[in-house]
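I have a structure I would like to understand better, so I am pasting it below and will then ask my questions one at a time.
A single protein chain has been omitted; all remaining protein chains appear in their positions.
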Amino acid sequence: MLAAKSTVKIGELATGQPLTVPIYCFKGACSSAPSLYLQANVHGAEVQGNAVIFQLLKLLEQCQILGDITLVPLANPLAINQKSGEFTLGRFDPITGNNWNRDYVNCTPDLSDWYAKHQELDDSLLITQYRQQLLNRCQQQLTSEWGITSGQRQALTLQSIAFHADVVLDLHTGPKSCKHLYCPEYAQAKVSLFNIGCTLLMPNEFAGAMDEAMFYPWWQLTKVAASHGRELPVAVEAYTLELGSQELIDLVDAKQDALAILAYLSDKGIIADAFKPAQMPRYACLLQDYKKFHAPIAGMVEYLAPLGKPLTAQQPLVNILRLDRYGTDEELQTLALQQDCIPVLHFASASVYQGTELYKVMTNYVEIPR
Amino acid sequence: MLAAKSTVKIGELATGQPLTVPIYCFKGACSSAPSLYLQANVHGAEVQGNAVIFQLLKLLEQCQILGDITLVPLANPLAINQKSGEFTLGRFDPITGNNWNRDYVNCTPDLSDWYAKHQELDDSLLITQYRQQLLNRCQQQLTSEWGITSGQRQALTLQSIAFHADVVLDLHTGPKSCKHLYCPEYAQAKVSLFNIGCTLLMPNEFAGAMDEAMFYPWWQLTKVAASHGRELPVAVEAYTLELGSQELIDLVDAKQDALAILAYLSDKGIIADAFKPAQMPRYACLLQDYKKFHAPIAGMVEYLAPLGKPLTAQQPLVNILRLDRYGTDEELQTLALQQDCIPVLHFASASVYQGTELYKVMTNYVEIPR
Amino acid sequence: MLAAKSTVKIGELATGQPLTVPIYCFKGACSSAPSLYLQANVHGAEVQGNAVIFQLLKLLEQCQILGDITLVPLANPLAINQKSGEFTLGRFDPITGNNWNRDYVNCTPDLSDWYAKHQELDDSLLITQYRQQLLNRCQQQLTSEWGITSGQRQALTLQSIAFHADVVLDLHTGPKSCKHLYCPEYAQAKVSLFNIGCTLLMPNEFAGAMDEAMFYPWWQLTKVAASHGRELPVAVEAYTLELGSQELIDLVDAKQDALAILAYLSDKGIIADAFKPAQMPRYACLLQDYKKFHAPIAGMVEYLAPLGKPLTAQQPLVNILRLDRYGTDEELQTLALQQDCIPVLHFASASVYQGTELYKVMTNYVEIPR
Partner (left out) sequence: MLAAKSTVKIGELATGQPLTVPIYCFKGACSSAPSLYLQANVHGAEVQGNAVIFQLLKLLEQCQILGDITLVPLANPLAINQKSGEFTLGRFDPITGNNWNRDYVNCTPDLSDWYAKHQELDDSLLITQYRQQLLNRCQQQLTSEWGITSGQRQALTLQSIAFHADVVLDLHTGPKSCKHLYCPEYAQAKVSLFNIGCTLLMPNEFAGAMDEAMFYPWWQLTKVAASHGRELPVAVEAYTLELGSQELIDLVDAKQDALAILAYLSDKGIIADAFKPAQMPRYACLLQDYKKFHAPIAGMVEYLAPLGKPLTAQQPLVNILRLDRYGTDEELQTLALQQDCIPVLHFASASVYQGTELYKVMTNYVEIPR
């Protein structure tokens, strides 16, 4: 069965044209099954998530769907259509420089107050009321007297749809990157359900990303309940999946990722069909151990360290070529790190200023038992 | 007497060329007089501060200088040289989108610990040691094992010079703007020393700007001392002066601003010459009452409200022209605010997306007694 | 009577949304009256033409319209919506760098061949057939096997509408500019019909601009006819009107320009109402005498020469401030030209590289008798 299409308006261009996003929905057969919200391409150059959604659509047409499924490709038309030379300049708002994935709004209410008023509700009602509260706060922001930024309007509009779901997946890519997963610490047992080799475990903090905007209010609620002696599981799971490199559409790889997402949906009971995650090595580290290595000197860069595999200390990371220094010790320098790591992504360009982020690497990582 | 010139390196371009900034110093005649650090053009398009420094140099050559004076024009060569079409794209790092004036680092130590160890020192020594502590932390950041971003390297290099001064002035401009001043609340008595009509009073918070990086550690020290019953004045004053509009060099206006800065230096005892601030209306509000008005709809914008003057509620702020809506009520809409304000700046372009920041206005403002 | 609205699709964004342009038409009462095509905002930042179209719409609603009138505002949505920082980066295609007003296509057929085949037709039929030929060639390009660029698709789509008209006006602005007119040499007698102080007289050459794409084929036809001893007036007039500075909407000034355009339409018999051009000084020079002055040195620029008025040789044009050269002869340099001129426009930014175009000036200009 085909998914049903609708469209949501998330803004307006200077010429008056609406900025719209397509939304595809499968209605679940079972009202008690959890629901899914999945979006892609909030950063303009990170297009592969659209291909994954395409493959998911094709596969889900053949599945037995239990929970409601909402798929939102091309989620940021302003960013996707913003070219600068031959590349898509879609990581930040071209006017303000704001990262599009830092514009989501923390809708958590004052929980000491809210919990006090609602603590007598049973878990199910508590969750329903809390969800409504999040939606209300979303709506208030959208209609603020002073207006909101273009980025916030887009973010809040997507949030107001996603808040209805029990599982939220946000599909991104790195610049040049292996696949990796941002997972809240409370959900780390789920890591082995994804066919993704590298996982960053996120603390209970809010920094403006979609996944945080989704899990933070619920994790806070769980914490407050716990402080009152009540064991309330975190009701919503939210992840960011970084599915390889930007500026790339690969339909074959997209099918693999779609199948892997089905394995997760299968485990969650969102679909009735049985898909299994792969047997593969999986590594994880805390977000605080996910380190950025900045170019200590400028120059032309040859990226040497392969992505997604352990690299021991002192193994070469990059060569930096300095043709202005030919004939000196500085004409070609090989840089390495002082500690073991797993390189996860590197910068997209082969020429860097001093200070440009060359690599992001996992340190103090562990292998997750299969 | 001419100022002495030196040069500081703040980064490296991809081609290897150093990013350098010129520094001009006048040595003060009196070692007990306070010292000044003044920089300009950290945002690439905000060039007028350079003209003000030029006029200051010419005027100071004729003055009797008591305290050390350090003038740093063209402080962000990467941003100043970053063109995009006919304009300077210098508000944020072109790679990361980071606002160049949010890259400064909070060098405040753990004060409960630090103060406990140094509280027996007299005020003068306490200040000397604390300043050294700030410089040390600055230096540690600059030599971090993982490197630092291009923006942080520039910011920390400038900070490490500015930390030596007792007064720090950071010259900026708005997009299309009247002159306005960012002043920390503790220094609000000084507002009438500047020939600037509009003042925003800043709380004791750190958000990455130069002025905050300068005053925040000292204001914190004062607060901690107060909590131990010691009355320690805030040792450093720091202000951001927004001297009109970007992309404009006006040497005549620059001379007026240079003379006005001399009035402040005169009052502080940094120069012996007597310059007096002007008699003029001055308005101030709290930073939290400095509001951004975002475009509720997209379109072509005619900016109607004049800058720097009180505007009563319901007076027109902008016309928004929508030629896609000719023949409807929406072809031309006049927008107004529901409360009295002073418009301080407006957006630089005449076409806006929905959500673009149209105006920044002071609300709940007061007139400062002359 | 309101103009009738339609919409034309000129391209597609990466997300699939059509790029559309609104078109407003007044049907003329007299089939023999000449027709008008007028467009605005092909360069993204040059928005004032939209305001002029708005005022024209309002005025034409009250006029007695003889010839068909087609008004096309917001003609380049991709460019208008392309922001880079606080400005509109709309002068060239962000991917290729191609100036949007150099993408029009020369649809002139091989005239030696075509004229030989059609020379026996009377003037009216000759013109009709030639117009059809231009439209056919336009259409062939649009459906080329190898495709065409985004810019060409937009240009050819607009051309295919404009080719139907007898008069074509393309509304632009300069960066910081006085009003000026591009007029083909054959139409120079019409210069005093426009309320524009400065006119550039264009030769019979094609360089990709809309006005050239419109008049060049007809001027060529007239030339070929003349070479066969036939006096055929140039059947189409086309002008580019540069109505002041970019990034500015001014509805009052727009009304003045709309009234002035009505004076021209009145003279042409496109409207029955009588509007008269203003008495004012008007200057003209040949396009080859319209000179660009490039910055001989880099620096911060104070633009001194007023626009639209004669400037005698040696009068100051700009100050160039070089704060890296403080204390030398090069700290502040005043530049002037060696000959009399009328400065027409200057660069939009106040900081320039060596070689940036500082001013465009008319040389060897004449005053047009009133």
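Odds and ends about this structure:
Labels for the chains are A, B and C, by order of writing; each one numbers its residues from 1.
In this section, a contact is a pair of C-beta atoms (placed from the backbone, for glycine too) under 8 Å apart; a residue touches a chain by one contact, two chains touch by 3 or more.
Predicted model only: the values in this text are computed from it and were never measured.
One of A:29, A:121, A:251 or A:280 touches the chain omitted from the figure, and that residue is A:251.
The chain omitted from view is touched by exactly one of A:74, A:169, A:201 or A:317, namely A:74.
Touching the missing chain, out of A:229, A:327 or A:369, is residue A:327. For chain B, the residues in touch with the chain missing from this view are 13-17, 20, 74, 77, 80-86, 88, 94-95. Seen across the whole complex, the unshown chain contacts chain C at 11-17, 78, 91-93, 95-99, 145-153, 291-300, 322-325, 338, 351-357. In the full complex, chain A touches the omitted chain through residues 2-3, 5, 22, 24, 44-45, 47, 50-51, 53-54, 57, 73-74, 80-81, 83-92, 175, 247-251, 300-302, 319, 321, 323-324, 326-327, 331-332, 347-351, 353.
The criterion applied here is as follows: only the chains that are shown with their structure count from here on.
For the pair chain A and chain B, the fraction of shared interface numbers is greater than half, so the two copies use mostly the same residues to meet.
With centres taken as mean Cα positions, chain C sits 42 Å from chain B. Within chain C, residues 74, 80-81, 83-86, 88 each touch two or more of the remaining chains.
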